[in-house]
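Right, I'll just put the structure down here and ask away after.
Every protein chain except one is present and positioned as in the full complex.
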Amino acid sequence: MSSAKPTSQEVGGATAPTPRFRVVVIAERCKECGLCVHVCPKHVLEIGSKANSRGFRYPVPARQEECVGCRMCEYNCPDFAIFVVPAGGGG
Amino acid sequence: MSGKPQHPLDKYLITKRLPHIWCPGCGIGVALAAILRAVDRRIREGSLKFEDLVMVTGIGCTARAAMYMAFDSAHTIHGRAIAFASGVKLANPRLEVLVLGGDGDIAGIGGNHLLHAARRNMDMTVFMITNMVYAMTGGQVAPTTPTGMYTTTTPRGNPETPVNVIKLVAYQGANYVARASTTHPMLIERFTYKALGKEGFRFIEIISPCPEIFGRHIGFRGPIELYEELKRKSRFKPSPSLEESDLDWENGWVLGEFVDREEPGYLRRIGRV
Partner (left out) sequence: MSRFEYIPANIAIAEGAMAAGLDFFAGYPITPASDLFEYLAEKLPERGGVVVQFEDEIGSINAVVGAAWAGAKAMTATSGPGFSLMVEGLGLAIMTETPLVLVDVMRAGPSTGVPTKTTQADVFQVRFAAHGEYSIPVLAPWSAQEGFDLTVKAFSIANALRTPVILLTDAALAHTWERVEVRSRGEVCVRDRKPPAKPPGEFKPYEPDEDLVPRMAYFGEGYGVLVESLAHDYEGFYAPNTEEYARLVRRLVDKIERNAGMIVESATYMVGDAEYLIYAYGSTARSAYAVVKELRREGVKVGLFRPKALWPFDAEGLREVASRCRKVFVVENNLGKMVREVERVLKNKEVIPINIIDLEVPPPEAIEDEVRRWL
């Protein structure tokens, strides 16, 4: 896990931080148990509005830039449906 | 690869058989992922070979894990995985044998084989996933069901005291006895990693939520509620004693490594290492 400080850019007075990590969701495996959303310490995830082919609404990283790469979502998912990679690499 | 996202553990799974059959929020998949992460670490560092892995299961929800593994596995009969696994290891000592089962399969019908394999310090790692109920068949009482609890075969409340499998296995002389929980996946991975570096009988109990059967029957309305309840009831201790290993529904239970010995395993004792 890199300890580099997030880069930020000033865009018209606001700061938009660049995500350090990317949460990857394999939508078809998700069963909408909600554990990943529940355990994320940074509230990165939300249950999305789109459902997979079985009708389960899979999570989306609504606040990707908050992700610190702790992998609590990955470790607590029962379905091999979510994992975390460094932004710009893997998956 | 056609650009589909590949989970880091996919090499251990038959991905075309996913999604697996376990219910939303079931702890078995969490336990399995943690176990496979530890296996993966051992393989990457060179102390374990993919071709030497054998997973043996009996019957029940946990036992279904066998059919998703990309390495050699066996989905055998109820309660007999440990006996089957003993034969596997004795016939080919090179194989690394993992047994997965529920508390009913391992400590109920399988109790006799568990007791004697532990007594022999038979060289295998047994993961007992404790959900306190026979879930696959609809929620009957299990050896670990708390006293007084409703189940479908104890509708007036369970009159029995739950079995303390930690003590039972430890007192037979097993080399490694630990308890983890799917609410603490890092512990599962850590204990598994350690177990894979040892010989003899290694036993890891993994407390696990069964939201659909166990939880629903006693009034929990979803996976997160049951997860929180189990998490609240469990506490990790660095070197717990066997005296604090009871599974106490009211007062909670201790996670940790209760026994960590280096006695010769069975294969060493018969000169087949």
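A and B are the chain letters, set down in written order, and residue numbers restart from 1 in every chain.
We adopt the following convention: contacts are C-beta pairs under 8 Å (C-beta built on N, C-alpha and C of every residue); 3 or more make two chains touch, one makes a residue touch a chain.
Computed from a prediction, not measured in an experiment: that's the story for all the values here.
Using the whole complex, pick out the displayed chains that touch the missing one.
The chain that is not shown touches these displayed chains: B.
Touching the hidden chain in the full complex, which residues of subunit B are there? Just list them.
Answer for subunit B: residues 17, 51-52, 54, 56, 59, 66-67, 69-77, 80, 83-92, 94-95, 112-113, 115-116, 270, 272 touch the chain left out.
In this section, only the chains that are shown with their structure count from here on.
Which bits of subunit A are touching subunit B when the two form their complex?
Going by the criterion above, the answer is residues 24-26, 28-35, 38, 54, 56, 74-81, 83, 91.
Under the touch definition given earlier, write down the residues of subunit B that touch subunit A in their complex.
Interface residues on the subunit B side: 4-10, 13, 18-20, 22-30, 33-34, 182, 185-186, 211, 222-224, 227.
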